[in-house]
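This report concerns only the one structure given below.
With one protein chain withheld, the remaining protein chains of the complex are depicted in position.
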Amino acid sequence: MTGIFPWLILFLPLLAAAGITLFALDHRAVSARLSIGAVVISFALSVALFVHGTRGETRFNWISLSDGAASWIVDIGLRLDPLSLMMLLVVTGVGSAIHIYSYGYMHDDPGVGRYFAGLSLFTFSMLGIVLATNFLMLFIFWELVGVSSWLLIGFWFERPAAADAAKKAFLTNRVGDFGFLLGIILVWAVLGTMDFGQLQKMMAANPALIGNSTIGIAGFLIFCGAAGKSAQFPLHVWLPDAMEGPTPVSALIHAATMVAAGVYMLCRVHFMLAADALEFIAWIGGITALLAALMAIQQNDIKRILAYSTLSQLGYMVMTVGLSGVGGNPSAAMFHLTTHAFFKALLFLGAGSVILALHHEQDIWKMGGLSKKMPVTFWTFMIATLALCGVPPFSGFFSKDEILATAQRTSPALFALGVAVAGLTTFYMFRLIFVAFTGPVKSQLPDHAHESPAVITLPLVALAVPSLLAGFWGIDRFYASQFGTGEAEAATGWVAQLTAPFAHAPGAAFGGLAAVVIGFLAAFALYWNKVQDPLPAMLGVVARWLRDRFYFDELYAKLIAATQDALATLADFVDRWLIAGLFVKGTHGSVELTGRLLRLVQTGNLQTYSLMFVAGVAVLLLFMLIR
Amino acid sequence: MGLLSFLILCPFAGAVLIALTPRSFNVLFRLIALLTTFLSFAAATWVFFAFHPGATHVQFEEFCPWVGALRIGWHLGVDGLNVALVFMAALVAFAAACCSWEIKERQKEFYLLLLVMTGGILGAFASLDLFFFYFFHELALVPTFIMIGVWGRGENRNYATFKMTIYLSLGALIALIGLIALYVAAGARTFDIPELTRDVAARPIAASAQHWIFPLLMFGFGILVSLWPFHTWAPLGYGAAPTPTAMLHAGVLKKFGLYGLLRIALPLLPEGAQRWLPVLALLCLGNLLYCGLVAIRQKNLNLLIGNSSVAHMGFVFLGIASLSLVGVTGAVVVMVAHGLLAALAFALSGYLQNQLGTLEMEQMGGLLRKLPFVGTLLALAMFAGCGLPGFANFAGEVMVLFGAWGGHTTVVVLAAWAALIVGAVYMLRAIRTVLHGPLPEKWSGVADAPHAWRKLPFALLLAGLLLFGCVPRLLTDRIQPAALTVVRAVNGTPAALMATTQLPR
Amino acid sequence: MNVGLEHYLVVSALLFALGLLGVIVRRNLLVIYMSLELMLNAANLALVAFSRFNHNLDGQVMVFFIITVAAAEVAVGLALIVALYRKRETAHVEDLTTMKF
Partner (left out) sequence: MNDLLVMGLEAAVLVAGLAVLLLDLWTPPAEKRNLGYAAAIAVGAILLASFAIVLPRPLAAFGGMFVLDEFALFFDRFFLLAALLVLVISVEFADRFETGVAEFYALILFALAGMMFAASANDFTLLFVSLELITVTFYVLTSFQRRQTQSLEAGVKYLILGALSSAFLVYGIALIYGTAGTMSFTRLAEAAPAVLDSRLLQTGLLLVLVGLGFKIAVVPFQIWAPDVYQGAPTPATAFLAVGSKAAGFVLLLRVLFTAVPALGPRWSRLLIVLSAVTILYGVLCAIPQRNLKRLMGYSSIANAGFLLLGVATLSRDGVSAVLYYLGGYLFTVLGAFAVICVALRHTEGEDIPALAGLHQRSPLLAATLAMAMVSLAGVPPLAGFFGKFLLLKSALMVAGDQPALYVLVAVAVVGVVISLYYYFGVIRAMYWPAEPVEQGHLPPIQLSRPLRWSLLLCIAGMLWLGVLPGMVVNLANLAAQTLLP
């Protein structure tokens, strides 16, 4: 353990956030420098740790309660292993690029200070998730990324859509966290600890534990957390809306890192997921991938298309985790997570560059012909698209191929689904390219567009490199070392690496490629040089369902209105009319009424008085003497 | 004079001083109030940090006989259960004194009452004598009523004052009956709590007596803490109360009932506790879930905060009912955290009321633009209210949920729903309607807290929340030994402190 | 006929009951007041009788006190009733109901 380095990596962004909030909220340059500086230094330190090959844990005690027999201990610790080290690089690396990009993108916004504070807070929280040594610490940072996401989605809080989207994102995540927290409590209740290391040892020592039904339930519950954060069906509804945030935020949080946290967490706790839970997870992932890919086909907002694409890819990853099997190796999911982080961030940043050039126009049917006006943006966007589609030799090819290979090995149905999603992916991405970047200009806006400044294009180029090459760096093998299963020795040399997938699992590789080709051809046929979407006319109702996202939002709104809102109305009614009204006011009223009646006894007439007096005496005597 | 006596008597001395100062020295009242509460705060800070964590005995103890014939004594001291509460109370009191800017008329009376209330609160938490424990609480209640009646706001304040008076007095009286019955049943003929505890440990109170005394205390104290279904006074009362009063009552004085349960009811009536705490665990759902749902429907910011404050009490009840080390410790943490939070929330809503003249949320919107400081703090308070890590509330609430799992699994599931989702729904809704969205034209003249003095109380309270949220060991290490004593006293065996560690096959 | 304690007591009780009846049913203040005096005298009779049959004089001493006190009471009472009559021109109880409830 290299002493203070990991702590610095974690806390530098927090210090930056605190510093900006307290002192530099109104200072554009200072806040940007603080925030960028923090994340870049974190990146440098992460690289140092990575190169050094550091492994191990460090921690301090956060809360410790013990009666001698049992204990409840929560540490704030840092755990460095292949999983977290690589993830550190991704978060700080992609983060650095996006921070720098943001400086250009957000340059004219009056709230830059607030923006960078939020970004730094997010980086801190995300790093916390990556480095967490135990469930509760993970949960703490889990919540913190949630709130920083809320902060940044709602950055333009005066826009009702942004404010609503922020609220929706947070609440949907909370639904997942509800299960997550219960899962954590359950784990602690039955196993007595929340520490990943100890849990893993326990599981290793007693393999029968994993078949235990309680731990199975805990696994399901924990997956709820992942489903919320990674926007898996049925909690996927928040992510498209989250695009209301500034584009760099979408790139960093809602494409590259935070939404991947669910997958990361599943890999982190993979050792305690039972077979039932894994199968469930796989299917949820598969369904999400397919649904999202379908919905992406009919979106017209450039960022929304990318958002659905993100959903779909996340579904891939989650599916992979599920398919890896008990005690298996989910490193393919992490591999795809990593490459996806690069190219999806790049896609978003490219989209941001376009949006900036078009003065915040996001409808692709108002673009067109941008490839010539914005060459850097176009070519980097193209690289990322190819990577996303899984065209060799782009990074996405390798990671997607591993996923398909895993699926092919374990579940034919999900394999077919995966191939279909690959085809759809190519289709909607090239639809986007054909409509937005090539073909006729569809409004006045693109006429005045021109390439973005260097502060924006440089990060694009920087991200294009790993998008192109990450497949050759052996990231998958590095991840695999985490899970200790004996992977075949990797091929050496570029060509050998490129051909290896075809040799290993030809079905997966060729199937994937075929899907890409089909998708491309379909997109070309439908969208090349078009000014209007031909699909709605062809598909009719189906297209409308796709465009309206299968009406999930409306369904949920109804569902919430029918359950929680109805309960709230009922509770409010009971509170207002029954408890405060009937119960309290009723008591009060009846007491007062009794008083009013009782004082009528006091007639003022002396004769009644003496009569009552005598009656009183009589009652007294009767009471005492007659028994 | 010991430190605790000093910090209790300081506000009273201030009150006497104010009473003797002629009415024309308007500035002086404020200064005296600020000074005396600050002295108390300083002393409480010293007590808190000089408190030796890990020790089970009472620290900073003071004793002086008062009514010898009845064995009532001026007995002060702090242990894990109350040291943080005293600190929190003093902090909130100082903040409340700072927040009294809005009081413009009859300042003399206001500050006098404020100081009496402060002294009463500190006394109630620092007393280790049954009589003074109760006496100080009642002493703090009276100014509350008067302050709401005279300086309160809104149409409803008369009704609110009466309702609150009747409710709280009824609760206090029921608790008083319970306390006296406890004294009688214990047979030790002393009001000294440590002595009683020792005596009861040696010679337990008859089970039959425990079974009827405990509910008296539970419901008596419960009414004071707005236990469902005796909660309707709280949102109404806080809605009508002037800001400093709402801060002090919702934040601190309300915790008296909970503290009473932990300090007196549980250790002295273990069998009663065993029988009745399951009932409490069910009723706490009324707070957590039901009042949370009611809060969703509120249109007035103060009513929303008031209902959420009622809802949060559910965590403490659940923690107490859990009878586990983690749960009870968590309950105390929530008490402290909620004290700071409620004070902060009411201070902020008071500021808004002052600026806008209304707290109807429909009329607000986009205020974050005009009020970056106050708005940000309000958002943070709301997030603290829905259990965001980093604030002390999270630490406490999560401990409560963990602690109660073993005994009350279903309740914990529903409580977690209430905490994570229902809480988030109304808190976020408040932020959305108050701070976010377009800014209505009429609020263009609204001004943020202008200078450091005005920001100080908010900042102090927030700092407290963050401090205990980020370093909860400051609290838990101090609370743990005392909580362990309480739990042991009730459970008898030291084993059952944690949730089940049996693995069902 | 041998007159015993019972006879005295019966007479006394009758007197007391008569007085009580008068207080309850009569409307004129003066008559009510006279009835009250009757009740006192019933007690006096009982006391004297008891004193006689208990063979000590405590009861008779008491009677003297009662007579004295009754005289004082009558003095005050009559003055009061007269004052009232002057003011209200009535001595009927049902006219005395300015204060009620």
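Read from first to last, the chains carry the letters A, B and C; within each, the first residue is number 1.
Note that in this section a residue touches a chain if its C-beta (ideal position, glycine included) is under 8 Å from a C-beta of that chain, and two chains touch if they have at least 3 such contacts.
Bear in mind that the values here come from a model prediction, so they are computed numbers and not experimental data.
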For the chain that is not shown, enumerate the shown chains it touches in the whole assembly. A, B, C
Touching the absent chain when the full complex is considered, from B:G149, B:P204, B:P278 or B:P372: B:G149
With the missing chain put back, one of B:S127, B:T165 or B:T376 would touch it. Which one? B:T165
Considering the whole complex, not just the chains shown, which residues of subunit C touch the missing one? 9, 12, 16, 19, 23, 29, 32-33, 36, 39-40, 42-44, 46-47, 49-51, 53-54, 56, 58-59, 61-62, 65-66, 69, 72-73, 76-77, 80-81, 83-84, 87-88, 93, 96, 98-100
Where the missing chain touches subunit B, by residue: 66-70, 131, 135-136, 138-139, 141-142, 145-146, 149-150, 158, 161-162, 165-166, 169-170, 173-174, 176-177, 180-181, 183-184
By the contact criterion defined above, which parts of subunit A meet the unshown chain? Give residue numbers in ascending order. 591-592, 594-596, 598-599, 601-602, 604, 606, 609-610, 612-617, 619-621, 623-625
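In the analysis below, only the chains that are shown with their structure count from here on.
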Select the chain whose centre, defined as the mean of its C-alpha atoms, is least distant from the mean of all protein C-alpha atoms. B
State, to the nearest whole Å, the distance from the C-alpha centre of subunit A to the C-alpha centre of subunit C. 97
Between the Cα centroids of subunit A and subunit B the separation in whole angstrom comes to 36
Which subunit B residues sit where two or more other chains touch them? none
For subunit A, residue numbers touching 2 or more other chains are none
Enumerate the contact residues on subunit B facing subunit A in the complex. 163, 166, 229, 232, 236, 290-291, 293-294, 296-297, 325-326, 329, 366, 368-369, 372, 383, 387-390, 394-395, 398-399, 401-403, 405-406, 412-413, 416-417, 420-422, 424-425, 428-429, 431-432, 435-439, 472-473, 476, 480, 484, 494-495, 497-505
Taking the touch rule as given, give the residues of subunit A at its contact with subunit B in the complex, in rising order. 25, 61-65, 67-72, 136, 139-141, 143-144, 147, 150, 154, 157-158, 160, 163-164, 166-167, 170-171, 174-175, 177-178, 181-182, 185-186, 188-192, 209, 212-214, 564-565, 567-572, 574-575, 579-580, 583-584, 588
In the complex, subunit A touches subunit C at residues 599-600, 602-607, 610-611, 614
